[in-house]
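For this view, one protein chain was removed and the others were kept in their places.
Should a chain be cited, it is by its letter among A, B and C, assigned in written order, with residues numbered from 1 in that chain.
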Amino acid sequence: MNLNKELPEVVITPSRFKNPIGKYRLHRTNECIECGKCLEVCPYDVHFKIGRVRTKNHYRCVGPECPNPCYEACPVEALSLKRNPTFDTMGDFRWTPDLLVSTWYMAETGAVPPKGLEYRIGDSGGGFDRLRLILPPPHRTKLAMPDEEVHVGLELNRRNDSFPKIMIDVPFYGAGMSYGSVSIITMLSRVRAAAALGTFSCTGEGGYPDELKPYDDHVITQVATGLFGVSEETIQRVRIVEFKYAQGAKPGLGGHLLGDKVTPAVARMREAVVGYPLFSPFPFHSVYSVEDHKKHVDWIKAINPNALISVKVSTPTDVDMVAIGSYYAGAHIIHLDGSYGGTGAAPDIAKKNIAMPIEYAVPIVHKSLQKEGVRDKITLIASGGIRTPHDAAKIIALGADGVCTGTAELVALECIRCHNCESGRGCARGIATTDPALMRLIDLNWGTQRIINLFMAWRKELIRILKRLGMKSIGELVGRTDCLVHLDYMNK
Amino acid sequence: MKKHQIIQNIIGSRKLLSNNFPLRNYYKKEGEGGCGVTGFASSIPVRGKHIFEPSRQMHNRGNGLGGGIASMGFDPGMLGVSKDTLEDDYMLQIAVREQGVMEDLEKRFIRPCFKIDFSEIIPHVEDFRDIPGLTIRPPDIWRYFVRVKPQVLKEFMEKSNLLQLTKRQAEDEFVFQNSFRINKTYYDAYGSQSAFVISHGRNFFILKIVGYAEQVVQYYKLENFKAHIWIAHQRYPTKGRVWHPAGAHPFIGLNEALVHNGDFANYHSVVEYLGQRNIYPLFLTDTEVSVLLFDLYSRTYGYPLEYVIEALAPTMERDFDQLSPEKQQIYRAIQTTHIHGSPDGPWFFIIARNDTENRRFQLIGITDTSMLRPQVFALHDGEVQVGLICSEKQAIDATLKSLADEDSRIGTVADRYWNARGGSHTDGGAFIFNLDETPSSPFERKLTCVDKFGKPITVPQGQAPYIPDSAQSMAEDRNGKRFDISRFFNNQQSGLLYEYVKKGIKDWDYGALLECLGQIKSCALKNNANFEVSLTALTKLLDLSYPTHDKKRRSILQMTNETLTSMFRHFPYLEGGKNGIYRLIDWETRQLLREPIKNEKVMIIDASLFPPEGDNSDSRLMTEAFHRGWKRFIVFGLKGQRFHGCGLGPGSVGVRIDIYGSSGDYLGSGIDGLSIYVHGNTQDQVGQIMKSGKIIIYGDTGQTFLYGAKGGEVYVMGNAAGRPLINAVGKPRVVINGTCLDYLAESFMAGDPLDGGGFVILNGIEFDDYGQVQPQPVPYPGSNLFSLASGGAIYIRDPFLHVDEEQLNGGEIVNLEDKDWKLILPILKENERLFGISVEKDLLTVNGKRMSPLKTYRKVRPKQMGIDQSD
Amino acid sequence: MSEEKKLTLGLFYCQHTPESSELDRQSLEEKYGKSIRLFPVPCSGRIEPIHFLRALEELTDVAYVITCPEGECQYFEGNLWAKKRVQRTKEIIESIGLGGDRIGIVMNSKENPRSLAVLADEIMENIIHLKPSPVLNPYR
Partner (left out) sequence: MPAKYMIHTQTAPNRFKPFTKSGIIAWTEGCLGCRACVKKQCVYRVYINRGLDTKQMIDSIDNQCMNCLRCVQGCPMELIHKSINPEYAALGDSHWTPDIIAQLWDQAETGKIPVSGSGYSGPFSGPGFDSMWTDMSEIVRPTRDGIHGREYISTGIDLGGTPRHLTFTDSGDLESDQALLVNIPLPIILRIPFFGSCGKDIIKGWAMAARGLGTFLALPNEMIKGELVDFKENLIPIISPGQHCSGDGLEGVRLVEVPWEKNCKDISQKIKQAHPSVLISCRTPLVRGVEERVLSIVDSGVSIVCLEGSSWGQSMDDNSIFLKDIIRSIHLALVENGMRDEVTILASGGLAMAEHVAKSIICGADGVVIDFPILIALECRMCGRCTKGLPCPVEIDQAEPSWVASRVINLLGAWHNQLLEVMGAMGIRDVRRLRGEAGRAIFFEDLDRNTFGSLGKIGEGYELE
């Protein structure tokens, strides 16, 4: 199904900044005799010559891993290599500078970086970062089929009910980011990329801007606790409605958009007052129990009897009960949002401490749904710290059907994870802002293509992994914990 | 301290029980999602079949994986024992899953300790598969009427150092401990589960199965079994395939059975609290723990009920401050002593209790301090008195309907319906229906109702109820004397017709009233114009408040309802019939749905058989009908069906829906243009995300009314429950004539009301028993008003300045200005037109004196600075 | 060093200077007491004339900077620029009549890297002949 659907094209889309940041920097002294040797040996187009020989694309340099180092080839030793100190000030345990830069690389080129960058894991010391895929020796993997025959799509409605079947062509879709927390350009870039890939992107809870209308078929609209911008009209517009009960970044806490970010446009969208902070309560005050939840789902079904229902929850100890309860309430998708992800501003205490990481929640839910005999009737989506295609593959092997992307998409737009989304005018890089001047830092086509490139790189990487595992479809990987090992328990 | 020593001895004696008891981590094993609970107490014993309908009504609060009932106060004859045995003996019931086990159990735990006065395996349907939907065989129940052998009791008292107890207290304790031993031996939550004690108190029993509660009634053949109190529970467990009913409710203490809707946040530490008192839960559910707490406080500690309730649901914040200093001292002591045992999180308990010491049966409803679980209380007074407690009002209606069908002394409407305000200084969040013995008859008891503080709940005195049979014969005695009502129809004067009947209520007897209503009906059916007149007049009888003199208001409502229903049912279906404006559709004929033809205008939906939600619900049918061109709807016969008005989408301006009967949750949630008139109370989640249009409610409304609303006009004749208008934005304009529980307009963001934004008018009034408008004690009792709001305003009728700054968080109270009054006057005028609440005579008249609006109303608005942006 | 007024040194040092941890720094403080103020910097090239000037104005009698060896700078040329700046600053302060030797730069050696303590001792040794600065704010 859909195997031959035309994929969007990867178009090289470089950074919008003059100096993309790389792990290494090369230095050219005045000794340079412009012989062009460096240009000749470099496999990565770091040097080039327009008039003079120059080093321009530092960020592409793979450093000591380079098979043909220019600094060794230089006849006059005019070139020297150093690790870029700025690189080391970036990122954090989860999104290491390597991951940031490699995600930028994917967004630029549509492929994973060749060398020099760890693009698969971060440095958090646990979870994904200590899990490894076990790949059989290459010769044992008999599947030598072309990429096009590996099926990475996902059916979202697995209940046998009156609701439509909806297939997405990649096993991921965009998680909710609200208008107001990100700019309209960011929103549009995401949804246009999702449309190109045959998947979805979620509005988040800040309303459903008219600009998204052309892409209604690829929009998931969110019904969150603040009910901002939610009306019958928005619910009836889409094919999937997502209830946001909680989000991993601030499980158990309501949303809060600071007054600074409530610009006239945001206020209009949410029908609120300019300059005043906006609160989303927690929880849904109309849902205090699982039977209330069923009623809640029934309500949305009453408004739009054709939209699939996704229930986004975070990961408490009884996440298994939440999932089973959601199944019985009639949900099609249960979306678990683990505690380490999130894009919006949240109290640090919540991000660090409340609820469990997604790596634990998915296997718990997967197994309990199996035990309940309903695993194959519901789609299990994981999010909250899925940074790379490897994270996606690992969480699928732990039991998810697919994943939601969030931060990775913002990184593709050159988010640098300075964590200052909430302050003042918002994101200085024009991603998570409502400031008109800052928003203009991103061109819509650029943004769209960057995310398409990222997704294409993910897709390609997932296909490569599946082929290495000898699997023809992503569905075969679901729950295959035997394909994983955790370094801490490997020898025990 | 003697009392103290006795208590210590009782607790000490239980220490022996837990010897060698494997103390596991006290994690909840049974996941509890939520539930439906219902119960009623009747002054005469009534049949089990009456718990059937309310249980069925609450199917959507359970999932068929656990149902149970308890009944209390029996006719001894039905059990094959004498009255004395029934009252004095413990009714030990053991649920058996492995047949072989009973011989051993009897040998070890029953025969050596007890004198058995009677025993049987209780009757049940031969094959459980004969009951539709039942998939797991319910347990066999072995029933014993027992007393502890005197010698055994004596030894127990000596060995356990309980000689200071009365014999009966010691015997109670023995039974309690013996059951623990039985369960410990034959029931292991983690292992084999061959038998367990399902109940052991006096004059009551519990039955539970893996299935729905009403299937208990069927399986154990209780349809005709009579008892004074019935409670039932529909369970919604969310974990695992349930194959064993031990986790279902009710659970027992000694002489009480408890059902529970909720989930504790601190189960673990409550279990630790009990463990320190040598009480160990075996079934690992919140409910078991709840009833063990109740038994500990009431039987072991001997606390009066008020204090038991306080220990479970402490009085907090503003409510605590409003208690008297003496009460504060006692409550503070209770709270500090028992806080670690008090369940946090949402819960609502219904307890059937045999207060053996006072020879009294009790039906108790207790809600937690934050009232996060739905609950409704009702009192039906008359020759037969009934007290009811349910999760939802429609379950109460269903109970009364079921009872009324059998016994015409019982009406289909209760005299009073109310909600408890959890942990409050006003009612304490708990109500108790007491059934006391009467000298007149051994089977009849007297029912009284009090709140936590012992304050009685009463109904107007000296009013007679409508008894259909006798009214019928009175009517017949009139020999068909006509009423002069045709003039109202000729001139289309529905208002005068209403006034005529209203006056008649004073002058006529029930027979005449019945006859008159009958004539109105026959006029109505003559032509469409007549029907309009009758409908309007009768609807006013339902909607408005007026004195009912020597008659009960509930009776008038019952009669009006019956008349309306039979009028509605008279209209033709969509197929055939002659040409007309009105068309009827019901469950049987729903397939006939088509677009309106010719002059058809109004679709009358008989909702009685429709499911409450889903593709086949009547609300979905209505949406479909709307898309086919219908614009006027009358829905009647509702039993809690939900989602009326949902899904019509934008472009529904001009649509009008009239709702009769027990409407369900999410009414009008999302409407964008249409108008809904609800002739009675509404439930929870009314008007969520409403964008435009109108909702008029001739009664009260429930939780989270207008949550996230964006606009529209809404009028509520009575009260709203908790959190009305939370997160509402845009421009909703709302009148609440009564008051709200708490959290009114939290995070209200509705712009500037003087510049097109939204607002709420809170009148804080109510109708007294004579239909007169009276101010409520305070216009707003809650602790939180307009919290974190950034827009909109609340106009409160508060001439005595009851509302104070302490209730605000981010808002401020200011005086009304002329422009404010100009803004709200037209809305109040419309309110007057709808509900008959006069601006001049009712709202602006204070203690008989006409006041300036600027002195009568106060305005709450956001502080100009906005709230502290502390995160 | 006069008894009543000790000569003070403000010492900036590149964070890559050997043995320059917080503890090393504190032992130097213990050794020299108020005579030394230590400022680790990410790169010696961060020190600009203003740093020296303000230091001499408000903080110490002498200001020095220690850099990493030539060719070792993480920013390639930071230490070279530091060198130029020190030169430039010397010219400035000489032009106002204050001795140019009140500021200085020590470039660590690649072949024989010296620790912070050794370098500090050397500098102290080096400046011992200087007199307290006349421009240093006496009310500090």
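Convention: a contact is a pair of C-beta atoms (placed from the backbone, for glycine too) under 8 Å apart; a residue touches a chain by one contact, two chains touch by 3 or more.
Since the model is a prediction, treat every value here as computed from it, not as a measurement.
> Using the touch definition given at the top, which of the shown chains does the missing chain touch?
It touches the following shown chains in the full complex: A, B, C.
> Identify the residue among B:Ile330, B:Leu496 or B:Leu754 that touches the chain left out of the display.
B:Ile330
> Which listed residue (A:Tyr105, A:Phe172, A:Phe228 or A:Phe279) would be found touching the missing chain in the intact complex?
A:Phe279
> Looking at the full complex, which residue from B:Arg129, B:Lys221, B:His340 or B:Lys455 touches the chain that isn't shown here?
Touching the chain that is not displayed is residue B:His340.
> Going by the touch rule given at the top, which residues of subunit C touch the chain that is not shown?
10, 12, 15, 21-22, 25-26, 29-30, 34, 39-43, 45-46, 48, 50-51, 54-55, 57-59, 74-75, 77-78, 81, 84
> In the complete complex, the non-displayed chain touches which residues of subunit B?
Touch set of subunit B with respect to the missing chain: 1, 3-4, 7, 11, 23, 26-28, 31-34, 238, 262-269, 272-273, 275-278, 301-304, 306-307, 314, 316-318, 329-330, 333-334, 336-340, 342, 344-346, 369-370, 372, 743, 746-747, 783-784, 787-788, 806-809, 867-868, 870-871.
> Using the touch rule from the top, list residues of subunit A that touch the missing partner.
Within subunit A, the residues that touch the unshown chain are 15, 17-21, 85-86, 88-90, 92-95, 120, 124-127, 129-137, 140, 245-246, 249, 251-254, 256, 279, 281-283, 285, 287-290, 293, 313-314, 316-319, 321-322, 325-326, 339-357, 359-360, 363-364, 385, 390, 407, 410, 415-425, 427-429, 432, 438, 465, 468, 481-486, 488-490, 492.
Methods note: only the chains that are shown with their structure count from here on.
> Using CA atom averages as chain centres, what separation in Å is found between subunit B and subunit C?
From the centre of subunit B to the centre of subunit C is 81 Å.
> What are the residue numbers in subunit C that touch two or more other chains?
As it turns out, subunit C has no residue touching two or more other chains.
> Out of subunit A, which residues touch more than one other chain, so two or more?
None at all.
> If you look only at subunit A, which of its residues touch subunit C in the complex?
25, 27, 80, 82-83, 85
> Could you please specify the touching residues of subunit B with respect to subunit A in the complex?
Touching subunit A from subunit B are residues 31, 33-36, 60-63, 236, 238-241, 261-263, 346, 372-373, 613-615, 617, 619-620, 623, 642-643, 646-650, 665-666, 669-672, 684-685, 688-689, 691, 703-704, 707-708, 710, 723, 726-727, 729-730, 746-747, 749-752, 788, 790-791, 862, 866-867, 869, 871.
> Mind pulling up the subunit A residues that touch subunit B in the complex?
Touching subunit B from subunit A are residues 162, 225-228, 230-233, 235-236, 256, 258-259, 270-273, 275-281, 285-286, 288-292, 294-295, 298-299, 301-305, 318, 320-322, 324-325, 328, 347, 368, 371-373.
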